[in-house]
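Only one protein chain is missing from this complex, and each of the others stays in its spot.
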Amino acid sequence: MLLATLLTDFGTADGYVAEMKGVLLSGAPTAQLVDISHDIPVQDVDAARLAFARYWRRFPVGTVHLVVVDPGVGTRRKALAIESNGRFAVGPDNGVLSPALLVPDARAVELSIPHGAAPTFHGRDVFAPAAVRLLTGASLEEMGAWTSEAALLRSPEAQRRPDGGQDGMVLAVDRFGNLITNLTGRGDGVVEIQGRLLRVVHTYGDVAEGEMLALVGSHGLLEVAVRGSSAARALGVGRGTPVSLRRDPS
Amino acid sequence: MLLATLLTDFGTADGYVAEMKGVLLSGAPTAQLVDISHDIPVQDVDAARLAFARYWRRFPVGTVHLVVVDPGVGTRRKALAIESNGRFAVGPDNGVLSPALLVPDARAVELSIPHGAAPTFHGRDVFAPAAVRLLTGASLEEMGAWTSEAALLRSPEAQRRPDGGQDGMVLAVDRFGNLITNLTGRGDGVVEIQGRLLRVVHTYGDVAEGEMLALVGSHGLLEVAVRGSSAARALGVGRGTPVSLRRDPS
Partner (left out) sequence: MLLATLLTDFGTADGYVAEMKGVLLSGAPTAQLVDISHDIPVQDVDAARLAFARYWRRFPVGTVHLVVVDPGVGTRRKALAIESNGRFAVGPDNGVLSPALLVPDARAVELSIPHGAAPTFHGRDVFAPAAVRLLTGASLEEMGAWTSEAALLRSPEAQRRPDGGQDGMVLAVDRFGNLITNLTGRGDGVVEIQGRLLRVVHTYGDVAEGEMLALVGSHGLLEVAVRGSSAARALGVGRGTPVSLRRDPS
């Protein structure tokens, strides 16, 4: 089964995503298209990167991921096709593909820009055609020249504290208002945020409705949440807010 | 053809839905995934239940519906897999699956929680794997112990009036601002809402542009609408607003 996923910041109402889908299905009519999201905040490469980190490896080997959050379209940034862990991805060379590129043995080629490609819409004229080629059996080497100089973005890492804890920050806020941090947790200790101290618990059921808590989220990072409500709203904070983990709270 | 539908309140931008889709397609690569909605208001079990009521039986026999609006994730609420009318559904035991459970001969099992499942993300670690098992031919009895104590939610029913009419309320407001009530209509009588009296008409074309009307909606319930505009905005009302049907208006 041929699978292609799509992640963009295009919204859907203007028909741009639809144009890409038409190109994909015209070239690979039996492929199943899987929408990831088209609601990434406009030109928010980092939000797209964090989403991509979550899902790219969950899909079957052979899946082709299109990731088109591309504020640099029409500039000199390269267009990439990559292979990592048996999955493929196409997208701009702006760091959005980093989660797959940072895996050992990941490989990347620089796509050439087809003659006549609209300089404002590489999603339709560069990335969708490249995805079609991958879906229909082309190898990376047929599609461009190997490149070893792709842009890489990493989330800032938390710093070790003398007490064995960590100083970090909020990386993202999800739709529920949960604060995803860069603190890595084993499920114990105390999280400090905005002057509040929160014991790390196992799950929402460990606190009462409406109470704030810290726990290890579904990707192994500590999260701050309010059971049944929004921690972001309760604290009035967002991306970048400092947060720390104390192993030995005073 | 294997079909799996997805209804959540996750939004799509954070990548959670994408993780679920990856699990589904890794386990059942030939399944077609059908997005129902990921824009259910956060933790609004009732809105999800009303949407589910509309579509679950419209899909072919054998379809597996995933319904993950789950404010109780990480608490003691059960995880369910059910069969009703030849369709399957997986989701939390919070009443969201009631439309299918209330059908005679519906059957439900309590899913066991896989070792290592993230306590905050049963959509990915409990419900998607259960859906994969159903898609790949497992029977309900293989997946857990029969349970007869599932949470059931029903929309409040309208009350009969001495004049043969009904006293009810607005159950939901749709994107068009139509007010869906719990009044059951045959297409005659007069609807009273906020002091206004509206003759029940057959369709929008029976009134002028901009005029308010009442009619029998696409599920047999009376709706209050404004032709070409929003009744919710015109009246400033929402869920729970009292509304009545008079058979014999004075």
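For reference, chains read A and B in written order, and residue numbers begin at 1 within each chain.
The definition used in the following text is that a contact is a pair of C-beta atoms (placed from the backbone, for glycine too) under 8 Å apart; a residue touches a chain by one contact, two chains touch by 3 or more.
Bear in mind the structure is a predicted one, so any value in this text is a computation, not a measurement.
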In the whole complex, of B:P114, B:G228 or B:P242, the residue touching the missing chain would be B:G228
Pick out the residues on chain B that sit against the missing chain.
1, 3, 5, 7, 32, 34-41, 47, 50-55, 57-60, 63, 172, 174-176, 202-205, 215, 217-218, 223, 228, 230
Footprint left on chain A by the chain that the document does not show
9-19, 21-23, 25-26, 29-30, 32-33, 35, 42-43, 71-76, 118-121, 124-125
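Here is the rule we use: only the chains that are shown with their structure count from here on.
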Where the centres are mean C-alpha positions, what is the separation of chain A from chain B, in Å?
30
